[in-house]
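For this depiction, one protein chain was excluded, whereas all remaining protein chains were kept in their positions.
Now for chain A:
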Amino acid sequence: MTKNIQFIPGSDACIEGALYAGCDFFAGYPITPSSEVAEGLAAELPKRGGKFIQMEDEIASMACVIGAALAGKKVMTATSGPGFSLKQEGIGYACMTETPCVIANIQRGGPSTGNPTHVAQGDTMQARWGSHGDHSIIAMTASNLQDIFKITVEAFNLAEQYRTPVILMFDEATQHLREKVIIPEPGEIEVIDRIRTKIPVGEQYYPYRTDENGQRPMSDFGAGHRFHVTGLHHNLLGFPDVSPENVNALIHHLVEKIDNKANELARYKEYYMDDADYVIVAYGTTTRSAIQAAEDYRNQLGVKVGVLELQTVWPFADDIVREKCANTKAVIVAEMNMGQIVNEVRRVVTQPEKVFFSNRVDNQIIKPGDIKAALKMITGKGV
């Protein structure tokens, strides 16, 4: 069988991943540089009987996908910068109501309108803490287009499995880059569908009760199990309950169902890590330059530099990062912001003083030379 090989931009890799995962509903509002995701799904979803709606704003788009998810659809929205800020209340509502949804945030420069057409990674902390109150979140990213495809499929799988919003933290550079992408045959990558309740219609269904498999099976509005959904603190039936013991149990559940699985949820890649004396921690586009810097140091100077690429950004993979950075002389965190993941790395490694930072916040991607400049300062050798 001939492989489905395409030469496409990152936005299309994300679209292909969403379709492969079974996304059948998209609501969105145009914003650069995410709009191509909406445009592509507006064309592709109806061909499969799926639905696309352009809403009146970002807030409406987030609410709309939540409504469609409650009625049984596999849903997605996409946005950038200011739009991501506007969606935060809805993301919190989806966390609280345990409604599966995927939010692609194609990052641009900020704060405010910032720079809509250039790259940045300034939303890393907003993805984690943008919504108010205690909750956890899953946020993922990728540095090449084949991985954008794969991570998008995984985002849908994890959203359904964990009943949570999953945020895709792609960036402008990979969004507009074109690369070869092999679209797998159906079945090559696992697709996880919503876990629906086996409780017969007519019997009491608890939308928020954990079953023996550790899951909370869902029902769809209209499927015969009538239930209530509220953003208020609620009990296992979904009705408001603000008693201290109930609120405590609910918040612990929302946080721990994700944070306790940090190691299982961690998707990461290693490049030249087996014998690395120095580690560059990177994610998204930044990884590409990190790999080049590592190769140049190895090939030209024989200095053993490795790269740890984080594909799951949240929950932060404390154990994995600690272990991978344990026996190294120094760690460089490369990111296109004023320091977000670098503080997480400092938090988890045994020697925070050996963690260095390489960044750019000038609309330009981090180049191999930027990271090599940091390596030169640390190793005393330059290429």
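Assume contacts are C-beta pairs under 8 Å (C-beta built on N, C-alpha and C of every residue); 3 or more make two chains touch, one makes a residue touch a chain; residues count from 1.
Here, contacts and distances are computed from a predicted model.
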Omitted chain (choose from "2-oxoacid:ferredoxin oxidoreductase subunit beta", "ABC-type glycerol-3-phosphate transport system permease component", "cytochrome-c oxidase" or "L-lactate dehydrogenase complex protein LldF") - UniProt protein name: "2-oxoacid:ferredoxin oxidoreductase subunit beta"
Which residue of A:38, A:64, A:168 or A:181 touches the chain not shown here: A:64
Residue among A:4, A:230 or A:343 that touches the chain left out of view: A:230
Per the touch definition above, residue among A:56, A:190 or A:245 touching the missing chain: A:56
Chain A residues that touch the omitted chain in the full complex: 25, 27, 46-47, 49, 51, 53, 55-57, 59-61, 63-73, 75, 89-90, 93, 97, 220-222, 224, 226-232, 239-240
